[in-house]
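One protein chain omitted, others in place.
Naming follows writing order (A and B), and every chain is counted from residue 1.
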Amino acid sequence: MCLLKVEDVYKSYGDFMVLRGISFQLEKGEIKVIIGPSGTGKSTLLRCLNGLTSPDKGKIWIDGVEVTDPKTNINKIRSNIGFVFQSFNLFAHLTALDNVCIGLVKVKGMKKSEARLLAMEELRRVGLEDKAGAYPAELSGGQQQRVSIARALAMNPKLILFDEPTSALDPELIGEVLNVMIDLAKGGMTMLVVSHEIGFCRAVADEILFLDEGKIIEKGHPSVLLTNPSYKRTKEFLHKIIELYGEERD
Amino acid sequence: MTGFFDFALTYLPVLFEGTIVTLEIWAWCMLGGTILGLFLGLGRVYGNKSIYALSTGYIELFRGTPMLAQILFVYFGLPEINILLSPIVAASIALGMNTAAYQAEYFRGAIRSIEAGQVEAARALGMTQTQVISNIVLPQALRRVIPQWSNEAILLLKYSSIAFVIGVPELMARAQMIGYSTFRFFDAFLLAAFIYLMITSILAQCLHMLDKRVSVLPRAG
Partner (left out) sequence: MIYLTLLKELPYLLEGVLVALELLLAFMSLGFIIGMVLSVTEVYGNRWSSTLAFMIERFFRGVPAIVLIFLFYYGLSDIYNISPFAAATLALGFRTGAYQSQIFKGAIQAVGPGQMMAARAIGMGKIQAIWSIILPQALRFGIGPWSNEFASELKDTSLAYTIGVVELLRRAKYIVSYTYGNALIVYGFCAILYLILVRLGNTVLYRIEKKLQIPGFETRKEGGLG
């Protein structure tokens, strides 16, 4: 059974239809990357998946539970899905450690002492155990994003959603975050990533979905889609991306 | 000038007693006013339509009418519906309700200034609305509101002088009494003025230090 199933999702903001009939699936352990021009609803799609936004039409299932059903306990679902934001969104008044702990204590009801141990583990995993006592404002963008990944990981999620995780970072900081993400991928985490980091796609993506004007224009394995896309629009977009952001990243 | 100095020495104790009463009123109305103000502010940000309407109505009423009118209404008007209050209680209630209206707006501003992204992240973790408010929004909002809250506190200390109109024996009232008995009104009020200057300065200093200690947290990038 698939972990994530999206069926025929539509969403408009006022007159503007952002998502026009999106359907796809994600199996456990799969890594899919969504690429496409800005403003085409990629962020909106991710937010529909954990209920931060509701689609106008269509259904979404996570591990068999229907997210779009108003009777579902959305907080329970959210506690099992990780979400990494483009602007990190760390809690400014808490240290890195407390940022990672707070979900465990408040949502999962864990004891503070237990939560701290677990949180330290996650911080170690992203390479930031020495910054446990630092406040977000004292950390660089790349460090903040890694803490936010640790925060998501601590909840032991079945799936992690990434909303353009490196777009707000200075170029030299992107690498440290991508490396963490690649490690996660290799470790078997199920991930749905919105990004234009082609190098990341080549390294670990099982499939790339090209989203434009609210529809999935094309999907395919990186080795196919990146070298020989079937559609003109895909070709044009990839061209632009490579122009702007350069090719691979080590 | 020695006349004034002797005068001061003689009557300082009386004025000091009045100052205690001033501080009493101030403490009570700040306590009640801050709590009520916080609820009103929360109601304006998170409340449903009726809570929003009620809070807004309350705030408009108390910000749109003079404090003097409010205190006269509470002290002279309420007995007509069988609510009899002593001058000190009436003054504290009127001033408290007044400051709550102003503080509500400061709290509202501070709450809304907390970046929406943090709220989203908290929801994404699975927190309920209540958890988001108490664990993420309020801890930061309460720190941000301190400068404006301090201004309000100082303002209220000065406006407490209005209580003398309904006979509360605070600083102003005592100065007036001294005036009546010595006919040296100007000196009495001048002394009172200096005492007010002193206590507001001390308060301002303390609050400034509080702000520095608590707002050490820089804002996140």
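The criterion applied here is as follows: a contact is a pair of C-beta atoms (placed from the backbone, for glycine too) under 8 Å apart; a residue touches a chain by one contact, two chains touch by 3 or more.
Please read these numbers as outputs of a predicted model, since none were measured by experiment.
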- Among the chains presented, those that the missing one touches: B
- Task: Just the residue numbers, please: which parts of chain B touch the chain that's not shown?
- Result: 60-61, 64-70, 72-73, 76-81, 158-162, 164-165, 172, 175-176, 179, 185-186, 189-190, 192-193, 196-197, 200-201
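Everything below uses one rule, namely that only the chains that are shown with their structure count from here on.
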- Of all residues in chain A, those that touch chain B in their complex: 50, 52, 75-81, 83, 85, 87-93, 102-103, 106-107, 135-139, 141, 144, 148, 151, 155
- Task: Report the residues of chain B in contact with chain A in the complex, numbered from low to high.
- Result: 115, 117-118, 120-128, 131, 135-136, 139-140, 143, 217-221
